[in-house]
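A protein chain is absent from this complex, but the other protein chains hold their places.
Our next item is chain A:
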């Protein structure tokens, strides 16, 4: 190890940890410092709305990087503190505890935070879900005898609803749009999710306007514009997330729906990169349109690409957007951007699973969305992702009839 400043990664989630791992895997020998505001080791977040809530015993977060793995790789983990400023001239990061750390290159993986409910009092009966501590604090509320109101019919809200119902709680999902999963999920898939929740005893109320939320030490009540009132024990708020850009803003780094990076994940400031939920990037599959993705796979892949580029590669980030969600016994998966499609072809996989293939005007596959129990659709979804990445225009018949999607892929050699 030299006495060079090395690489600092601000944000010790999936993305930051994956970047640190990749740097060492690729032979980087200078110091690596991972700064995280939580005290835990870097851990995986997808289980927080599922296994962490469903488990009978208090769950341990699943580490991305164990203490031993960090020690073995000489990754310095500064936990329980935040970076408060960047000195671009001196190439230093200033920590909230007044420490000043030099860097050669800096990676911002600051993630996102749940969007807060305006004008709602904070307190134990209002819950958000982003961290393991959030999940632990939510667990006592999702039990038999409790009534859980979930504000927001997006992925987090529905996953929490499914977990809470599975734990025996009475659950009401409140969604202002006409259906759940309004953003990025086609009607047919959302309808299956909707039915699944209703079948399992979740009350799903769509197209309703909340006029007031009243929370005190004893209860939660939600007033709707039509005069109805819903009483609950706890309110879980899942109304989206906001990228954490404060540090970048302070350093005058360009912001555009997140920290703006180019296709190599470089920010507007030399030697500073950003990756994961906190950044927006131009995507070559979508004519360079700027996207910001809040998905585990994106966080993982961008962490890897940022690491490679900090080591001198010029890898453009062009992975197909990919998202999955588990609710009850079903898995929903989306590859690509559904909104890019102009026509849809349906493939049924058994009785209760299907995939919708979304094609553009030139009949190229631009997205696929599917749902089914267990991992029934996984193989075809993964192949769809590969077809989307290669801009393949598959024969419609082959998509619809259930032929092997692998045969549509061009093979090397």
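Here is the rule we use: a contact is a pair of C-beta atoms (placed from the backbone, for glycine too) under 8 Å apart; a residue touches a chain by one contact, two chains touch by 3 or more; residues count from 1.
Quick note on the criterion: contacts and distances are computed from a predicted model.
Participant: The hidden chain: which UniProt name fits, "AAA family ATPase", "Rieske family ferredoxin", "ABC transporter permease" or "Binding-protein-dependent transport system inner membrane protein"?
Facilitator: "Rieske family ferredoxin"
Participant: Would you indicate which residue among A:9, A:35, A:64 or A:150 is in contact with the undisplayed chain?
Facilitator: A:64
Participant: In the full complex, which of A:94, A:188, A:255 or A:378 touches the chain missing from this view?
Facilitator: Per the contact definition at the top, the residue touching the missing chain is A:378.
Participant: Tell me which residue among A:100, A:289 or A:406 touches the hidden chain in the full complex.
Facilitator: A:406
Participant: Residue-wise, where is chain A in contact with the chain that is not depicted?
Facilitator: Listed in rising order, the touching residues are 18, 21, 44, 62, 64, 69, 296-297, 300, 304, 324, 374-376, 378-379, 382-383, 406.
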